[in-house]
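Here the complex is missing one protein chain, while the rest keep their positions.
Note that the chains take the letters A and B in the order they are written out, and that residue 1 is the start of every chain.
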Amino acid sequence: MPELGLLALPLALVVLGLAAAGLDAVLSGGRASAPFGEIARLLVQQRRRTTRPDVLLLRVGVISLVAAPLLAAVVIPLGDAPVADLSAGIVWFNAMEVCVWGALWLTGWSVNSVFPLVGAYRFVAQGLAYELPHMFALITVALGAGSLRMSEAVQAQQGLWFVVWMPLAFLIYLVSALAMAFWGPMSQPVGSDLAGGVRAELAGPDRLLFQAGRYALLVVAAGAAVPLFLGGGAGPVLPGWLWALVKTVAVLALLVWVRHRVPAVRMDRFTQVSWLVLIPLALVQLLVVGIVVV
Amino acid sequence: MPLEAFLVLAAALFSVGLYGALSQQSIVMLMMGLELMINGLIVAGGAFWYFLAPGSADGQVLVLVAVTVMALEMAMGFAVVTALFRAREVDMTDDARDLKG
C-alpha cells in the first residue's frame, strides 16, 4: 500500500510534530494549543531584513531543513512496508539526515549575522561529534539484520527486538537523535546564549519552516528508532501501523521530556565524550553483535 | 542512454576540474578542481561497471576507492594549508613557490 503511505506519511508527520510541540509547551508550563497560536503569529509576521543576506542560500537552507526529514521518512515503515523500500534504506536515512548539516549551516551563514553563524559552526562541530557513533549504531542494526533494507531489519526482529540485545546501540541512537534535531541537551546551535543561534534572524514564514523542519526531524528520528530497534509494527491485538505509531509516540515523548530534565551540553565537551566514550562503546556493541551473528 | 553518454559526462566533469586545478591560485579552490576531476572518475567507474562488466565487482570497488581518495585528498590538503598558513600566513600556490624542490 505505497499510495496510502504517501498520503499517510505527511499527515503522520504533521500530527506528531504538532503533538510534540504541544507536549513541549505543556511541559514548559503553557497550554497544549500554544503551537497553533505560534503558527498563526508566524504566518502574519513580517520577514526581518539583514544587511546583504545571501537570499538564494537562505531559501535553499530553510527549505532543505524541511525536505530532508521528509525524504528520510520515506524509508520508515508505517507498519510493514515503507513508502519506498530502498535496498540501501538505512544508508538513505543516514544520508538524508546528514543533509541537515548543510541546511543549518546555509541558514546560519546566509543571513549575514554573527550569532546565526556561530550557531551554524556549533552544529557542524556537533555533527562531526555525533555522526560516527550514530553510524556505528546503524551499522550494528544492519549487521544484526544482515541487510540494509528497513523492512528486513523489521523482519529480523520478529523473535527478539534489537533493543534487547543491542541496548548500547539504542542508547547511542537516542543521543544522536537529540543531536541531529539539535534538541534538548544538544540544542547549543540554537542556544539562548547566542540569542537563538541559527534561527536568531529568522522571522515570519522562514522561522515557521525552520521550526516545522526541526519538529519533523525530531519525529523522524523517533520514528526511525521503531523499525531499527523496537520491532517495527510487532505487537499483540492492534494492527501493525497502530503499534508503530504508539511506539513512535513513546520515543517522541521521551525525547521531548528529556529536554526539560537535562541541561544543554557544550559541544567541545560532547565531542570529547563522543570520541572517547561513545565510539568505543559503539565498537564494543558492534563486536558483540558480530560475534552473536557469526 | 548508452555508455557513451555517461563517459561524456565523466569527461566534461574531468575537464572542468582540470581547468580549476590548473588555473586557481588559492589552494582550497585548487582542491575543489581536484575533487571535480575525481568526481569524473567516479562517473566513469560506475558506468564501466554497469555497461561493460556488471558480472564482476571491480567497477564498484573502483568507485569505493575513488570516494575514499576524495576524502583523504581533502583531509591532507587542508592539513597542508593549515601548516602553511600557520608558518607563513599564505594560502596561495604562487606564494609557496620556494617549496619547489
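Methods note: contacts are C-beta pairs under 8 Å (C-beta built on N, C-alpha and C of every residue); 3 or more make two chains touch, one makes a residue touch a chain.
Going forward, contacts and distances are computed from a predicted model.
Q: So which of "Glycosyltransferase RgtA/B/C/D-like domain-containing protein", "ABC transporter permease", "Succinyl-CoA--3-ketoacid-CoA transferase" or "NADH-quinone oxidoreductase subunit J" is the UniProt name of the chain that got left out?
A: Per the UniProt record, that chain is "NADH-quinone oxidoreductase subunit J".
Q: Taking the complete complex into account, which shown chains does the hidden chain touch?
A: A, B
Q: From the list A:Leu18, A:Leu148, A:Val219 or A:Val265, pick the residue that touches the absent chain.
A: Candidates A:Leu18, A:Leu148, A:Val219 or A:Val265; residue touching the omitted chain: A:Leu148.
Q: Quickly run down the residues of subunit B that touch the omitted chain.
A: Touching the chain left out of view, subunit B contributes residues 1, 3-9, 11-20, 22-29, 31-33, 35-36, 39, 42-43, 46-47, 49-58, 60-61, 63-65, 67-68, 70-72, 74-76, 78-83, 85-86, 91-92, 94.
Q: Of the residues in subunit A, which ones touch the absent chain?
A: Touching the chain left out of view, subunit A contributes residues 52, 54, 56-57, 60, 86-88, 91-92, 94-95, 98-99, 101-102, 105-106, 109-110, 112, 121, 124, 127-128, 131, 148, 268.
Everything that follows uses one rule, which is that only the chains that are shown with their structure count from here on.
Q: Taking each chain's centre as the mean of its CA atoms, how far is subunit A from subunit B in angstrom?
A: A distance of 32 Å separates the two centres.
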